[in-house]
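Left out: one protein chain. Kept in place: all the others.
Read from first to last, the chains carry the letters A and B; within each, the first residue is number 1.
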Amino acid sequence: MKLIFERSVPGRRCYILPKCDVPFEDIPDDMKRQKALRLPELSEVDISRHYTTLNKQVFGVNCGFYPLGSCTMKYNPAVHEEIVGFPGFQAIHPLQPDHTVQGCLKAIELLKVRLCELLGMDSMTFQPAAGAHGEFTGILLIKAYLRDHGGEARDKIIVPDSAHGTNPATANMCGYKVVNIPSAPDGSVDLDALRAAVGPDTAGLMLTNPNTLGMFDKNILEITNIVHEAGGLCYYDGANMNAIMGTVRPGDMGFDVIHLNLHKTFSTPHGGGGPGSGAVGVKEILVDYLPGKDTVKENGEFVLKEPPKSIGSVRSFNGNFLVYLRALAYVLSLGGKGLHEASQNAVLNANYLRVLLKPHCRTSNEGICMHEFVLTIEDLHKKYGVSASDIAKGMLDCGVHPPTMYFPLIVDEALMFEPTETETKEVLDESAEAIIGLLKQAATDPEALHKAPVTTPVGRPDEVTAARSPIIRYMDFDA
Amino acid sequence: MNIKSNLKYSKTHEWVEELDNNCALMGLDDYSQDQLGELVYITLPEVGDAVTVGESYADVESVKAVSDVFSCVTGTVAEINEELVDSPEKVNEDPYGAWLVKVEEISAYGELMDADEYKEYLSTL
Partner (left out) sequence: MSSYVPSTEEQRLEMLKAVGVSSFEDLYADVPEGMRLKEGDLKLPDGMSEMEMLAKMKELAAENKIFSSIFRGAGAYNHYIPSVVKRVTAKEEFVTAYTPYQAEISQGVLQSIFEYQTMICELTGMEASNASVYDGASAAAEAVAMCRDRRRNKVLISGASNPEVIKVVKTYCFGSGVECVIIPAKEGKTDIAALKDALDETVAGVYVHQPSFYGVLEDCSAIADVTHEAGALFIMGINPIVASVVKSPAECGADIAVGEGQPLGMPMAFGGPYLGFMACREKLQRKLPGRIVGQTTDDAGRRCFVLTLQAREQHIRREKASSNICSNEALCALTAAVYMGTMGPNGLREVANQCYAKAHYLATQITEIPGFSLVYPGSFFNEFVTTCPGCTDELLSALEEKDILGGLPVEEGILWCATELNSKEQIDGLVSAIKEVFGK
């Protein structure tokens, strides 16, 4: 594919702006830019065709099955895109007076109330722009709370070794030392290891439940209790929330703060990697510390108010408004029963796919899983030299997006599947058949899998050269 | 596996070569480079930095992993092998030629093995 710069023709342009209707004013000479601005020069049809060409080489949820573990790639409803195009949402300046943005504030309030009920939390902020950003916010909230409650010396965050990589990175960003605790073989928290790890230096625990092996940790109350008794707070990584809506609430499990990935569980589109929304919910003790501004009702009208002990802001203004507006549309459409139904079917679909694949490949755990499960192809790797990556690449040739590879770290040659509730039984049947075909091929023709994919626009990229001698911008302008 | 007989080795697969004047060179051994795969970047300490036995003084990156490099001695960094910053593949090509740092004013050596002991140790892994 040509790069946009390779389509550029000097002197070509789109006609967008009217002539300036006020006198021309020249920028002071000593302020002027010297170097030419080498942006592409294109007509509108060039733009349209270029991006249509690029778009054809993108695999979206609309293209096919996308069982990427831990990412909850569910269908993104079409009506949401219509809503975010309303001028009454698009053309609103973030610093308009509160009485002129009552619709936005009501939307925020409504989403806050509904999600708090669903999570068992007392308040929320929508300022964080992504899951990792929500984690950062959550740990800062814990840090601020401890500072005000004699816990300043608490400098350790406990993270199980099965955790998402963002958890330890977040703790480090917030100035905490990370205490990794080993997980039990089924991925659950090893209670003895946890008891041994907590102490007067414990600031908190970061955990996701169901865990990254897709298992619900039965000991969850005991876990949060151990941390609370040691004087720490409990953080819930909401990446796996799609398993449990309407069945159990993180607030009732004993968590003090939680982030949601609205772009996962609440169906806002991922946009090729963002924008997302990492809303953070908190229990009463943390409400006063929330970042940004909170919606408060005064004299029958909503106003934005900074919480009294706010940690500050993690992003400008009110976060990714149009993203969480879609989440509101989703919550309104589904209602309590629909959300419950969505989670139940997410778990059902995962289990159904699991039993289809199970006779052909080892899973990390026996028995019922939650919304996702992990296969290990360690045996195939040892026997035939076929890796998790080879199977994933083979799936590309079958038109199925591969699952998450090599995660969690505690499972060798891991493939993590999360089919979500919006897939049909037919899709699961067909995909399972394709995957089983690949698992069988590993024994009969491993060489073919090493070479996969062969039907995609490009083959496997040379990642080593890309990282050793990075080319991260186009430089042949004069060629 | 190429194990050079004039060097000493740590359990974490680093080699050290004792030099005159209380100095030594340190690097990653053949086993280490083989396990790490093709290296794409190396972060080295600065001259003058202190290094301590068993503590990380550098890290090496492959495409999908970052690993610490642990010191075999306690002392001060006298020189770094700048060439590796641009050509980390030298570690893969010639692990014993591609030293990472030269350390001076050495006050302690860690628990090290000679080539035979190290071969023995590798056979147990």
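Operating definition for what follows: a residue touches a chain if its C-beta (ideal position, glycine included) is under 8 Å from a C-beta of that chain, and two chains touch if they have at least 3 such contacts.
If you're wondering where the values come from, they're calculated on a predicted model, not measured in any experiment.
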- Using the definition of touch stated at the top, determine which of A:284, A:445 or A:462 touches the missing chain. A:462
- Message: I'm checking contacts with the chain that's been left out. Which of A:42, A:391 or A:416 qualifies?
- Response: A:42
- Consider the whole complex, including the chain that is not shown, and state which of A:121, A:146, A:241 or A:339 touches that chain. A:339
- Query: Quick one: which of A:285, A:348, A:434 or A:448 touches the chain that's been left out?
  - Reply: A:348
- For chain B, enumerate the residues touching the unshown chain of the complex. 40-41, 59, 61-66
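Basically, only the chains that are shown with their structure count from here on.
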- Item | Contact set on chain B toward chain A in their complex | 38, 40-41, 61, 63-64, 88-89
- Query: Inside the complex, what are the residues of chain A that reach chain B?
  - Reply: 406, 463-464, 467-468
